[in-house]
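A single protein chain has been removed from this complex, and every other one stays in its place.
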Amino acid sequence: MSALRLLAEQDPGELVEGLTAVGRGIVYGGAAIGPGIGIGIVVGNAITAMARQPESAGVVRTTMFLGIAFTEALALFGFVLSFIISG
Amino acid sequence: MLGLEFPPISELVEWKSFGPGGLNKVGLIYVVSALLTIAFFMTAVAKGRKQRVPTGVAAIAESSVDFVRNQIIMQTMGTEGMVYLPLLATMFFFIFFSNIFEIIPGVQFPANARIAMPIVLALLVWLIFNVAGIVKQGPIQYFKGILFPPGVPKALYLLVTPIELVSTLLVRPLSLSVRLFANMLAGHLILATFAVLSAALFSASISIVVMPFSFLLLVFLMGFEILVSFLQAFIFTILAAVYIGGAVHPEH
Partner (left out) sequence: MRIRHCFAGIGVAALSTVAFAAPAFAAEGEGAEAELTEVQEHCIHLLEAGGDPEDCHEAPSPILPATNELIWGSAAFLVLFGFMWKFGLPAVRTMMQTREEGIRSDLERAESAKGEAEDLLVEYRAQLADARDEAGRIIEEARAAADSMRRDLIARAEGEASDLRSRAAEDIRLAGSRAMADLQSRVADLSIELAERIVERSLDRETQLALVESYINQVGSK
């Protein structure tokens, strides 16, 4: 109850600002989940491949970085989106 | 709470212009990195002509050109992609040098943390791979290859065609520019955060105990950002090569 009253007494602009900050955090946090798992899968499989065939490590490494770049792009979209969100 | 005054982001990435034509720190970094690359190659060529076995600058220049040639172009386009060597090498060095200013003391700002140049470069790549595809395959064949990729059941075109259209013509330049921009911005923010944190902990009396950890992490992150600077230049260039190669050789 007191929290609601506190909110009600606040300046609406500040409330929006605070909620924006929370939203930014949620956006970036949510956007980082999937790529986090994805990068884990990419790197894990790349390491398996390198361990199985050390002679093809160079090609695997290049492809791994490409895969990471593609996967990471999603997290970065979230990162950028969190800047776009503004009060 | 902690007495930590974290500056707002606009203060960290926006710079007042001080020169003609709105030249500010970011523009200056771009100019300096272009000049650095030029000086680097001039020195390398001047030194390398006299040497039997290249050492120092000449060896670095040669091996980096070899790197662009063998690791980026040969892996994605093959020998006929050598036409794009000047463009891709320029991109690689330009992006790398403007990134590496992230950790140069006294500058400490990756110019690509401002979205202007990443957008320009991504649009350039977009333009080049489209033009190359149209010139090589003819406009009808090229857009048919994009919109109706072979080997897909007819019914699926309803789903595939819009996705391909968006992903090739829209998401590619967007992701290319945003990847570079966001990586460098994030790196800059992380470094700034830990620098501010280290400074704050240094000034506070009791929390100086944990200051070394924050500081060590800062040191580690600086090393990491060197890697990121290189990696982003590499990834930007290799993706540009992949896109151009894909437009020139539709079967890959």
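Per-chain residue numbering starts at 1, and chain names A and B are given in the order in which the chains are listed.
Throughout what follows, contacts are C-beta pairs under 8 Å (C-beta built on N, C-alpha and C of every residue); 3 or more make two chains touch, one makes a residue touch a chain.
What you see is a predicted model; the values in this text were computed from it and never measured.
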Considering the entire assembly, which residues of subunit B contact the chain that has been omitted?
-> 7, 9-17, 21-24, 26-28, 30-31, 33-34, 37-38, 41, 44-45, 48-49, 52, 54, 58, 61-62, 65, 85-87, 89-90, 93-94, 103, 105-106, 108, 111, 114-117, 119-121, 185, 191, 195-196, 198-199, 202, 215, 218-219, 222-223
Residues on subunit A facing the left-out chain by the touch rule are 80, 83-84, 86
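Following the convention adopted for this analysis, only the chains that are shown with their structure count from here on.
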As the complex stands, subunit A meets subunit B at residues 59, 62, 65-66, 69-70, 72-73, 76-77, 79-80, 83
Note which residues of subunit B are touching subunit A in the complex, please.
-> 9, 71, 75, 175, 178-179, 181-183, 185-186, 231, 234-235, 238-239, 242
